[in-house]
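Every protein chain but one is kept in place in this view of the complex.
When the chains are written out, they are named A and B in that same order, and each has its own residue count from 1.
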Amino acid sequence: MQRPVTTLRLSPQIKVKVLNAGFQTLDDVMQVSALELSREAGLSQEEALEVLQVARKEGGADGGGAGDGASLTALDLLQKEEALTRIVTFSSRLDAALGGGLPVGKITEICGVPGMGKTQLCLQLAVDVQVPPCFGGLGGQVVFIDTEGSFVVQRAVDLATAAVRHCTLLAEEAEQRDAAAAFTVETILSNIFMVRCHDYVELLAEIYLLPDFLSSHPKVRLVVIDSVAFPFRQHFDELRAQRTRLLNGLAQQLISMATKHDVAVVLSNQMTTRLQGGQSQLVPALGESWGHAPTLRLLLRWAGSQRQATIFKSPDCEEATVNYQITTDGFRDDDRSEQPPSKRPRTLAGQSAAC
Amino acid sequence: MVLLREGMCPGLDEDFVRRLRDAQVKTVEDLVSSDMEDLAQKCSASYKALIAIRRVLLAQHAAFPVSGADLYDELLSSTAILSTGNPDLDALLDSGVYTGEITELAGGPASGKTQVCLGVAAHVSQHLRQNVIYVDTTGGLSAGRLRQMLRTQTSSDDEQMEALQRITVHRAFDIFSLLDCLYRLGGDGGGGGGLRQASSHGGSVKALIVDSVSAVIAPLLGSRHDEGMYMKSQVAITLKAMAKDFNIAALVTNHVTRSVEGEVQPGLGVSWSHVPRTRVLLERLPDADIDRPTRRCATLIKSSRRPCLIRAELDLQWWSRSERDTSGKRKLDRADS
């Protein structure tokens, strides 16, 4: 197979110049020097060098295989997955259903109507990801992108206080006591990098810049966007196609970032009604194609007066529903009501062996 | 095809290339399309030499036609039908995915596309002991889940590890990465990881999974529409050529679009619809969702072997079933019965 130069990662302007000079395939380009190329195609020296660099990399002259496309075996991947600690939610049932918590390196979406506790769960995760490793946490930092202005510092303090108390009670060994002493509300708050985005342009710009930030802050293990829906549900009344395209691009940027920097990406999303077959149905917002973006989807909803979280989409967990409550301490199991009879045993049986 | 260069074939030296260029003959296509007598005059070259060069270039660059009978023999000896490991899906696909062609799974979010891909990968690597290439463009690949699936087939840890090692994973989150990956696999250059090399080293690759194609193409469609269409066509051409040249079963996933009437169609538009030879639409069952959360409805919407629109109900849990429920009842029913 001859690779056309047009399929290379180059700017359209450069490609057109190269094409017009008669270079069509990778082989054509590889045969000439940068000087010849710049002369024949009317490119600057730098541009010609760039073309040749990209071509040589893909032409396999140096063995290829660098960059994103690098391959690994599923076994390598398994070892990598097992090395990454999951982020607990502080609801033991949800954690069990998730196979130990939210996965790092994936995109998780939390959907629910207002008041279900989406922001609460986001905050909870922002605190939990900081739990020191000796307590089974990640000891990581957080980027919290707030698009709705719903981040309330006092709530973060409440949740942090509860988490600190929890760890202090658990501390037994010397190492844990030291870690617990260093795990304070102040350090927790100082490890949350807050970003406020007012519209989708700011959000997209932030996501564009984020990989650089993550490179310079390697301890970040969690990126929260609360919510991804809000900026995209305004200004797009007439431009559904454009919104879909922007969102599709955003999804690919996020998963690329999550994979490269080993961060968990957590998004919250609103619900919307969809009419289907004469019935209205509550579904996650932003349209159906956005549904492919998250690797894992959690639906928060009421079942009577009971809050329930359902794992709706996941590559490695079965669909499962657990009860939860929002307390002053944060996101917790709900033991008040009776256990729902049918779903519980299957959920646990299916997962506990595997994870 | 390519620019004319000195040394491409005997008799084509630097001076000759320059004279041809002066006569506006730059590429192989230009040369073979030119009138030889005219050209001989224009660049004051010998007619005989030009004819000889043209003949060599044609032989180098034309596709060589193969007799249908030879093709058939080759096909009979090399075509393999890879079982997906799921009996219901196998029945729908006429016993599995075929090497040499592209099979597509289309479906909405959480319709089970990735689960089927993982299931096929696990089955092909463990049960059929063949190598698999898995291109993940959405981050949906979970090695943990693959391990769960392998556990149902063998209790030996070593065998599970070997099976995992037979699955090569490439992660490509944008269109250029995907094309880099496909061209590298299909290329015969010196670069590592090419399929030609892999097959010459003994272990042949039988399945190529791309989950999903739409995730990396969709962001281009719209404002950069023509570029998107172009990239889509390149992905199609490389996949088709690889499936055929290396006799690999290509399994790709696609998202769906919903028309105004609520009709579900595979995404990526009409130009892509010609690409897969077999298309399966996966859908969640409208009712009994809570009761049987892992059951899906699969409809054959394009096939050259079986009547279209036949349906099957399949259980995604099949690939990771425990020994106890292997007897689980299966159903294969026609669309309207």
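Side notes on the structure shown:
As a convention for this text, contacts are C-beta pairs under 8 Å (C-beta built on N, C-alpha and C of every residue); 3 or more make two chains touch, one makes a residue touch a chain.
The rule is short, and it goes like this: contacts and distances are computed from a predicted model.
Missing chain, UniProt protein name, picked from "Large ribosomal subunit protein mL37", "Acyl carrier protein", "RAB4A, member RAS onco family" or "X-ray repair cross complementing 2": "X-ray repair cross complementing 2".
If you put the hidden chain back, the residue from B:R5, B:H61 or B:R321 that touches it is B:H61.
When the full complex is taken into account, the listed residue touching the unshown chain is B:K240, out of B:K113, B:H170, B:R184 or B:K240. When you scan B:R145, B:R184 or B:R277 for touch with the missing chain, the hit is B:R277.
Listed for subunit B, the residues touching the missing chain in the whole complex are 1, 28-29, 32-33, 57-59, 61-69, 71-72, 75, 79, 101, 226-227, 229-234, 237, 240-241, 243-244, 269-271, 273-274, 277, 302, 304-305, 307-310, 334-337.
In the full complex, subunit A makes contact with the omitted chain through residues 1-2, 4, 6, 16, 19-20, 24.
Basically, only the chains that are shown with their structure count from here on.
The distance from the centre of subunit A to the centre of subunit B, each centre being the mean of the chain's C-alpha atoms, comes to 28 Å. Within the complex formed with subunit B, the subunit A residues making contact are 1-4, 6-9, 12, 22-25, 27-28, 31, 58-61, 63-65, 67-78, 80-82, 99, 105-107, 241-242, 244-245, 248-249, 251-253, 255-256, 258-259, 276-277, 288-289, 291-293, 295, 297, 312-313, 315-316, 318-319, 343, 354-355. Against subunit A, in their complex, subunit B makes its touches with residues 1-3, 5, 26-27, 108-110, 114-115, 118, 121, 125, 134, 137-148, 151, 161, 164-174, 176-177, 179-181, 183-184, 186-187, 189-194, 212, 214-216, 218-223, 227, 230-231, 234, 238, 241-242, 245, 255-258, 262, 267, 290, 293-294, 317.
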